[in-house]
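Up next is chain A:
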Amino acid sequence: MISPIIFIILSIVIIIAAFLSLYFRDLLACVVSFSVLSLVLTVIYFHLDAPDVAIAEAGIGAALTTCIFVIAVKLTRRREE
Partner candidate 1 sequence: MSNFFLYLTSILLIMAGLAAILYKRNLIKIVIALNILEAGVNLLFITLGYRPGGTAPIFTMAPELEGLSMVLPTPQALILTNIVIGFATTALMLTFAVLTHRHNDTMDIRNLRGVESND
Partner candidate 2 sequence: MIEHLPILAITVPLFAAFLLPIIEKAHFRARNAAALLAILSVNVMVVLLALRLSREGAPLVYVLGAQSPAQILPQGLDFPIRIMLKIDGFSIFMALTSAVVVLVSYVYSMKYVPEDPRKNYYTILLMLMLVGMLGLEFTNDLFNFFVFLEILSISSSALVSYSYNRKFSPYAGYKYMMISAVATSFLLIGIAFFYSQYGSFNIEYLHGVIRFTLLDKIALIFMVVPLAMKAGAIPMHMWVPDAYSEAPAPVTAALVSASQASLYGVFRLSFSLFGNPVSDVTLNYHTLGWIIIVLGVLSMFVGVTMALVQHDVKRLMAYHAISQTGYMLLGVGVGVVVYMDPGGAAYAAFGRDAMMGGIFHIMNHAFYKGLLFLTSGVMVLRFGTRDLNKMMGMAHRDTFTTLCFIAGALAISGVPPFNGFASKILIYESVYRFSPILAIIAMFVSVLTLASFLKVFYGAFLGPRNEDIIVIDEPLPATVTAAMGVFCFLVLAMGLFPGEVLKYLVEPAVAGLVPGR
C-alpha cells in the first residue's frame, strides 16, 4: 500500500515547479523547471500504477518537449521582454 505521504510530497514539488516555470524571466530556466515538472509527473504516474503513461510522459513530455523548447528559445530571445 503506497502511503499517501509520497503523493503529498510529489504534489508539492509539482506545484512549486509549475509556479517557478511561470515566474522566471529567463526562458531557459522556465524550460528547465518545466522538464522537472514532467519528470515528477512521471514519478506520480508510476505510483498511480500507470506505467504506460509514465513512459510516454517521460519519453515525450520530459525528453522531446524540453528539446523543442530549448531549440525554440535558441531561435528567439532568451530573456522575456
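In picking the candidates, the idea was that all candidates are chains of the complex that A comes from, given by their letters.
Everything below uses one rule, namely that contacts are C-beta pairs under 8 Å (C-beta built on N, C-alpha and C of every residue); 3 or more make two chains touch, one makes a residue touch a chain; residues count from 1.
From a predicted model like this one, the values you see are computed outputs, not experimental measurements.
Trainee: Looking at chain A, find the partner in this complex that touches it; the options are 1 or 2.
Mentor: Chain A touches candidate 1; the others do not touch it here.
Trainee: In the complex formed with candidate 1, which residues of chain A make contact?
Mentor: The contact residues of chain A facing candidate 1 are 1-2, 4, 7-8, 11, 14-15, 18-19, 21-22, 27, 30-31, 34, 37-38, 41, 44-45, 48-53, 56-57, 60-61, 64-65, 68-69, 71-73, 75-77, 80-81.
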